[in-house]
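For this depiction, one protein chain was excluded, whereas all remaining protein chains were kept in their positions.
A, B and C are the chain letters, set down in written order, and residue numbers restart from 1 in every chain.
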Amino acid sequence: MPAPAMNADQIANLLHEVFPQAFYPGCGLMIERVDYADIRVRRHFQEGYIRPGGTISGPTMMELADFAMYVAVFSAVGPQPLAVTTNLNINFLRKPGKGDLIAEARLMKVGKRLAVGEVTIFSEGLAEPVAHVTSTYSIPNTTN
Amino acid sequence: MPAPAMNADQIANLLHEVFPQAFYPGCGLMIERVDYADIRVRRHFQEGYIRPGGTISGPTMMELADFAMYVAVFSAVGPQPLAVTTNLNINFLRKPGKGDLIAEARLMKVGKRLAVGEVTIFSEGLAEPVAHVTSTYSIPNTTN
Amino acid sequence: MPAPAMNADQIANLLHEVFPQAFYPGCGLMIERVDYADIRVRRHFQEGYIRPGGTISGPTMMELADFAMYVAVFSAVGPQPLAVTTNLNINFLRKPGKGDLIAEARLMKVGKRLAVGEVTIFSEGLAEPVAHVTSTYSIPNTTN
Partner (left out) sequence: MPAPAMNADQIANLLHEVFPQAFYPGCGLMIERVDYADIRVRRHFQEGYIRPGGTISGPTMMELADFAMYVAVFSAVGPQPLAVTTNLNINFLRKPGKGDLIAEARLMKVGKRLAVGEVTIFSEGLAEPVAHVTSTYSIPNTTN
């Protein structure tokens, strides 16, 4: 397995620089592990994420999955902040309780134009996943 | 076409009551039109939605699509706040600029257990859609 | 709306030439209408499509949806038989009975690298759709 194109600190610094609305000290997002095309991130629990039924809202999980894919793309192709999602498909499997969410992302393909990955989301303390995502990112041309 | 099970004011009141973290005066979400299984909602633009490249972030559009589906489900089956998303698939088509997002949702199936719909998201002033979503909601049993 | 890049006869001839295993006289597939990025195709019913429960099998509908997208791509970008599906998402809505299937495909985006469309599948004689598909095709580079 190749080394990651960027490590966790480098990715955190890049995100803080280019996307300060989403990633800033105290935002509740943490990059926990970065290997090549294989990463783990965490979203700290906040009461605002709760939806009717006492569970965490779907958009909170979708945002975390998209963030996890963004980090995974950086780990494989380096600093490409203009990479954009073209497709995201999520299946909600179980209702997470009031706790942190952990997302593990793994790229299944790293092409010149597209990266395709899957993200599994866990609720801290539960063995079985709460959601599963597949997603495609489009990588901008870098040859000009 | 049957009359909607709830009108726009009734849905807004229900959402404010059961989901105040997401839907409150000044939250920027508006329910613009409610017919049976066919609705339109709007998200007012905020600078915080901008991501690298000067466009609105994917999660902002996913959250709006999920909200639109929730409103469409209410329009067809009435007050079921415990209805939950089981699947959402989004294709990002064009990059929206700095303006309101408008989502039109239409249910293609209203079954006893599942509702399936599609959502088309527009950027105000652009004729062509910026994103397209299909989604399935699970409707709780109401017979007990 | 621009004229289609190829008409129904031209597309049928191309398919017969490059993909004779799937498209040949008596194969049961018909191209019924071709406008720009907006087409209709038909699959004649055969008993072999029936699955347990007396309904038409899912793969029969998936194959028809993929064929409809292929024809829609030709209608917009011309003879590109090496265009390939990168993603297909299908929701099965109702169980079709023993009759022809009709698929209407419409491209929502025709980009340089990707075309994104939706396909609605009907069972002849039923007003409501039996399946809904979104799909992305990758278009090969043609500049070399």
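One rule holds in what follows: a contact is a pair of C-beta atoms (placed from the backbone, for glycine too) under 8 Å apart; a residue touches a chain by one contact, two chains touch by 3 or more.
This is a predicted model, so every value here is computed, not measured.
Undergrad: Could you please point out the chain A residues that touch the chain left off the display?
TA: Residues of chain A in touch with the missing chain: 89, 91, 93-94, 108-109, 116, 118, 128-129, 132, 134, 136.
Undergrad: What chain B residues would touch the chain not displayed?
TA: 86-87, 89, 113-114, 136, 138
Undergrad: Across the whole complex, list the residues on chain C that are touched by the chain not included here.
TA: These residues touch the chain not displayed: 18-19, 21-22, 47-53, 55, 57-59, 62-63, 66, 81-82, 84-92, 95.
The working rule: only the chains that are shown with their structure count from here on.
Undergrad: Would you kindly say which chain has the C-alpha centre located farthest from the C-alpha centre of chain C?
TA: Of all the other chains, the one whose centre lies farthest from chain C is A.
Undergrad: If you average the CA atoms of chain B and of chain C, how many Å lie between those two points?
TA: Their C-alpha centroids are separated by 29 Å.
Undergrad: How many angstrom lie between the CA centroids of chain A and chain C, rounded to a whole number?
TA: A distance of 34 Å separates the two centres.
Undergrad: Name the residues of chain C that each touch 2 or more other chains.
TA: 89, 136, in rising order.
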